[in-house]
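Submitted below is the structure of interest, expressed as structure tokens.
A protein chain is absent from this complex, but the other protein chains hold their places.
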Amino acid sequence: VSGKTNSGNFFEDFKLGQKIQHATPRTVTLGDVALYNGLFGSRFAVQSADTFAQRIGYPRSPIDDLLVFHMVFGKTVPDISLNAVANLGYADFRFLKAVYPGDTLNAASEVIGLKENSNGKTGIVYVRSRGFDQTGATVLDYARWVMVRKRDEKAPAPGEHVPELPKVVDPAQLGAACPSLDAKTYDTELAGSPHRFGNYAKGDKIDHVVGMTVEDAEHMIATRLYQNTARVHFDHFTESKGRFGGRLIYGGHAISLARALSFNGLGNAFHIAAINGGRHVAPLTAGLTVFAWSEVLDAADVPGRSDVGALRLRTVATKDKPCDDFPYKIGNEYDPAVILDLDYWVLMPR
Amino acid sequence: VSGKTNSGNFFEDFKLGQKIQHATPRTVTLGDVALYNGLFGSRFAVQSADTFAQRIGYPRSPIDDLLVFHMVFGKTVPDISLNAVANLGYADFRFLKAVYPGDTLNAASEVIGLKENSNGKTGIVYVRSRGFDQTGATVLDYARWVMVRKRDEKAPAPGEHVPELPKVVDPAQLGAACPSLDAKTYDTELAGSPHRFGNYAKGDKIDHVVGMTVEDAEHMIATRLYQNTARVHFDHFTESKGRFGGRLIYGGHAISLARALSFNGLGNAFHIAAINGGRHVAPLTAGLTVFAWSEVLDAADVPGRSDVGALRLRTVATKDKPCDDFPYKIGNEYDPAVILDLDYWVLMPR
Partner (left out) sequence: VSGKTNSGNFFEDFKLGQKIQHATPRTVTLGDVALYNGLFGSRFAVQSADTFAQRIGYPRSPIDDLLVFHMVFGKTVPDISLNAVANLGYADFRFLKAVYPGDTLNAASEVIGLKENSNGKTGIVYVRSRGFDQTGATVLDYARWVMVRKRDEKAPAPGEHVPELPKVVDPAQLGAACPSLDAKTYDTELAGSPHRFGNYAKGDKIDHVVGMTVEDAEHMIATRLYQNTARVHFDHFTESKGRFGGRLIYGGHAISLARALSFNGLGNAFHIAAINGGRHVAPLTAGLTVFAWSEVLDAADVPGRSDVGALRLRTVATKDKPCDDFPYKIGNEYDPAVILDLDYWVLMPR
């Protein structure tokens, strides 16, 4: 019997400052884009039509920001979260360079924090993960923390350090992945929404109206496309006896669904520039229908740019609950229908 | 609360002669082609192999005619049929220019007819819709009529005019999207059928034999690929309590399935040149199996062309009923298994 399989890292395997080059570089292609479109039905014009993208200043349609994220995230799974109990959060998450079809992505992480839980069975691992293109340029940079099992409960904690992470990405840091646009050439009729940056104000709430049911075939195709290997998403035989009674849908799937649904009300929010924080509040399984609503948390200038403004949004996704009454929290607790609470910056043409 | 979402047009919102530029231009790619092939399994050699297409005179394999249609149709949904009760028919539907990977499609419609129904709750909207490529050339032109709800039953009818539409597209109008072919170089062995135009005669009936079951994941992936936003196709939570007991499959899905099945018997019908009329006779939901048969309604010369001839076909699709006995109508009523009755022109090499 050979010990050549990857059983992933357990909590005690991590070291503060450890750097990990993740496996499987991946050339992102128009084929990936088509499949992503088929799975989520995104309609943002910049990503949909080369002509639209070129007219405002892109060389061609860029890869959807979240597809870039999923590809980078997927690479980190075998090293970071194969033995994770829960994906706890994201912070300081910035898209730094546009990715185009034909670019090849790879990823690396650094362990920036470790904290054993008081039960001695698990610990929290904080990593800063980065995605790179074939030139070595960073396309995505984010901090993430996950709760990881220990292999041996008696093993000493590998260190203790909780990093300080910003609650909000500073608007001055936004827009590196977005070329300087000629906002006058941004055709809102073709884009499908008349509302530009100036039409939104802090406190606006938008119900995205339409619901989207998820099938097992869909989330598995998506998650495999990203080469994400977390077995909980794929193995009905085991998971049907597990804590969710079936395959758990990759949390990023809900993010992409919510983003696609958000077109209805945010049609010109063509670029996710940063994620301030995100929480997968509750698990999602197949057969359930995802709805979403958003609130404008802030509207900010991007220093040095007159072409675009930044909206800070909270997008909340629910399962089997339409969002016309903006379900969020009941007291300090989330509404039981809420599955995702995402705080992020989008760019909109002025 | 912000009113920035699109709730679509209601019957009283339309005006005779109104012109609507639809949103979201879309670059059609080899990725879209692959996904379309995976969803329908089409085998027509012209669309399958660049080498085959080039040998007979195309610059490369064109995009499947129906994929072009679905992309154009999808764009019209948010403006024309978001509040539709029923998609009633098509007429004068002509493919005018071949579309290739890398072309970008957009669409516009003109309201050519309006007629309120006697119940005062709905009305019929007739539109002429056109798809354009990035050069502005028209690739597809068709009339369609849909029954649309009124927002306010007391609102006056926005006009009354029923346009005259041809029952059949004249053969002289066929073939603009098909280059002049060298029919001698059309290899029927590679194409998978020995039967050329001259082998078919009016009255021929062909059972396409094979059945294809539809899954929810499949029709949702297809319909999202086209950026078709009709929520009835996607939201199990709502539709499970609705009139079909589940998600209604986009009518165009049945057209594409029937077309792919029709290869078995019509393997050299490489191009749909026009649709004379089409009716979605009954709803289709997931788990059902689609069968199809065709009848040759006419065989016509295409004026000025010695390379191809035109067959006028009626293709009938059924659900859960094999077509060896050519189910169609029982008296004046459709056989209850029939879901699609499509009357169209295909081109075949002579």
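As written, the chains take the letters A and B, and residue 1 is the first residue of each chain.
The definition used in the following text is that a residue touches a chain if its C-beta (ideal position, glycine included) is under 8 Å from a C-beta of that chain, and two chains touch if they have at least 3 such contacts.
What you see is a predicted model; the values in this text were computed from it and never measured.
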Note to self: In the whole complex, not just what's shown, which of A:E215, A:D307 or A:D343 touches the removed chain?
What the structure shows: A:E215
Note to self: Going by the contact rule already stated, which one of B:R149, B:K205, B:R279 or B:R350 would touch the omitted chain in the full complex?
What the structure shows: B:K205
Check: Any idea which of B:I20, B:A45, B:V68 or B:V127 touches the chain not displayed?
Finding: B:A45
Checklist line | Residue of B:I56, B:L266, B:A299 or B:V316 touching the missing chain in the full complex | finding: B:L266
Next item on the list: Would you write out the residues of chain B that touch the absent chain, in ascending order?
Entry: 29-35, 37-41, 43, 45, 48-52, 61, 189-193, 195, 199-200, 204-213, 215-218, 264-267, 287-289, 296, 320, 322
Next item on the list: Touching the hidden chain in the full complex, which residues of chain A are there? Just list them.
Entry: 1-2, 4-7, 21, 23-27, 29-32, 34-35, 78, 102, 104, 106, 134, 215-218, 220-225, 227, 229, 231, 234-238, 247
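The rule is simple: only the chains that are shown with their structure count from here on.
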Checklist line | Computed distance of Cα centres, chain B from chain A, in Å | finding: 36
